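Removed: one protein chain of the complex. Kept in place: all other protein chains.
When the chains are written out, they are named A and B in that same order, and each has its own residue count from 1.
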Amino acid sequence: MSVTAIHNRKPNDTLDMRQTVPKLARVRSRFSDAPDVSTLEVEMADGGPVDYRPGQFNMLTVFGVGEAAISISGAPNGARLIHTIRDVGAVSHALTRLKPGDQLGLRGPFGVGWPIHSAQNKDVLIVAGGLGLAPLRSVLYHILAHRVQFGVVSLLYGARRPEDILYQSEIARWRESLEINVALTVDHADAKWSGRVGVVTQLIEQAAFQPQNTLAMVCGPEVMMRFVASALVEREIDPENIFLSMERNMKCAIGHCGHCQFGPNFLCRDGPVLSYQKLRPLLKVKEL
Amino acid sequence: MAAEQASMLSQHAFFKGLAPEVIDLVSSCAQDIEFSAGQYICHEDDQADQFYVLLQGHVALQIASPGRGARTFLTVGAGEVFGVNWLVAPYRWTYDAKALDDTKAVVLNAACLRRKCEADHDLGFELMKRVMPILIERLHVCRIQLLDLYLKQN
Partner (left out) sequence: MTVTNVLTLDGLRILLEALREDGHALIAPQLQDGVIVYDQVEGLDALPRGINDLQTPGGYQTLKTEEPSLFHYVVGPHSWKKFLHLPKLQLWQAKKHSEEIRITSPEPPSVKTAFIGVRACEVKAIALQDKVLIHSDFADAAYKIRRDNAFILAVDCARAGGSCFCVSMQSGPSVDGNYDLALTEILTPDHIFLVRSNSEAGENVLKKTPLRPATPEEIWAGQEIVAQTAANMGRAMPDTNIARLLSQNLQHPHWDTIASRCLSCANCTMVCPTCFCTTVEDVSDLKMEEFSRERRWDSCFNLDFSYVHGGAARNSVAARYRQWMTHKLSSWVDQFGSSGCVGCGRCITWCPVGIDLTQETKAIYDDQVG
């Protein structure tokens, strides 16, 4: 049974340039998560409601600099959008430097989101590496708001160093709630760290889930996702029930510019969330 | 011919000290193989059906990521071996291997080796005794690499 694509747009907005023209938005608050990572809370200038599905992304414009695809990390009250951004280029650098009150452009939401509906009554494995926790956080919010609909829920999270762990106070709250099993690890420890050191695949061994009734959602650097997915298959989770959020260069986000293609998939339109069943043969091909 | 491979294997560091009958057993799973510079020997996630015993040349073990391309984490040369994933289910390569120059090797069929090891536990233990030190050494090397000792401290 194939997972249906979850879109948020009307088909064929013909003479409406809406999808290529940004709407004005404003930064409401800014939080510094890590040395090169900031979380922005953004609201539409016209005060309109915001709509999205976990796993989708917006195209954020810094006027005079450029535009970048940023995953939506949450939307409290349906009036603001949360984006966690890592400084890796000119546009993301400018985004992480925006202050409350600054204006930016916003187009979206775009893309196919996480198949949360297919996870109902299943155990859920959320495996995040580095910044990959950002697009998965909205899944955790949804699950916590509808906790009875899901089985055993586990978050396996690997960060580079202790100071790179995102959303630390939230993670602590999730742990305390006892509603989500949280396992953390870092690649490189400092003298103060007394938690696990190793890679995130090693956390799978201890995770409690029934492989035949589990849906896994994975996000992080591509090498990490490849090895996590492979390890999950080894633990007998069906590749049809393992989902990865892929990333490639994005310009238009509407399937017209050609940049985000990964094999036959336009990641802006057929992804970024795709099943491992579909991705496995493509991930093997070098420089695809 | 198995006899040729047996001769090659008995001279290789990995099989040093193995009784001739044992080498004969192993060489019936063996074949000569050559790779030219730049040729891929295996790809990550492919079925790991081979164990390579290198006679000549150099092989880079790599992991590829988008944007950074293929990155070599280890190189192996004549007198060394690579490809131990045939020992551990689900028998899949966890890296790419690429010949850096013209390479000659003896390739052992993994299913054949596994069968022989199951049938003859002494053979199995002899092979394990030889594979373990190599892996432990590589793990140790990997840890030192991870510590990034040359990184400037602030």
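Quick notes on this one:
Here is the rule we go by: a residue touches a chain if its C-beta (ideal position, glycine included) is under 8 Å from a C-beta of that chain, and two chains touch if they have at least 3 such contacts.
Predicted model only: the values in this text are computed from it and were never measured.
Between the chain not shown and the residues A:Gln19, A:Ser118, A:Asn181 or A:Gln202, the one that touches is A:Gln19. Residues 7, 9, 11-17, 19-24, 45, 61, 63-67, 88-89, 103, 105, 247-249, 251-252, 254-259, 261, 263-264, 266, 269, 285-288 are the ones on subunit A that touch the missing chain.
For subunit B, the residues touching the chain absent from view are 38, 40, 43, 65-69.
Everything that follows uses one rule, which is that only the chains that are shown with their structure count from here on.
By the touch criterion given at the top, residues 43-46, 63-66, 69-70, 89-90, 92, 94, 96, 146, 148 of subunit B touch subunit A in their complex.
On subunit A, the positions that touch subunit B within their shared complex are 187-188, 221-223, 226-227, 230, 233-234, 248, 280, 283-284, 286-287.
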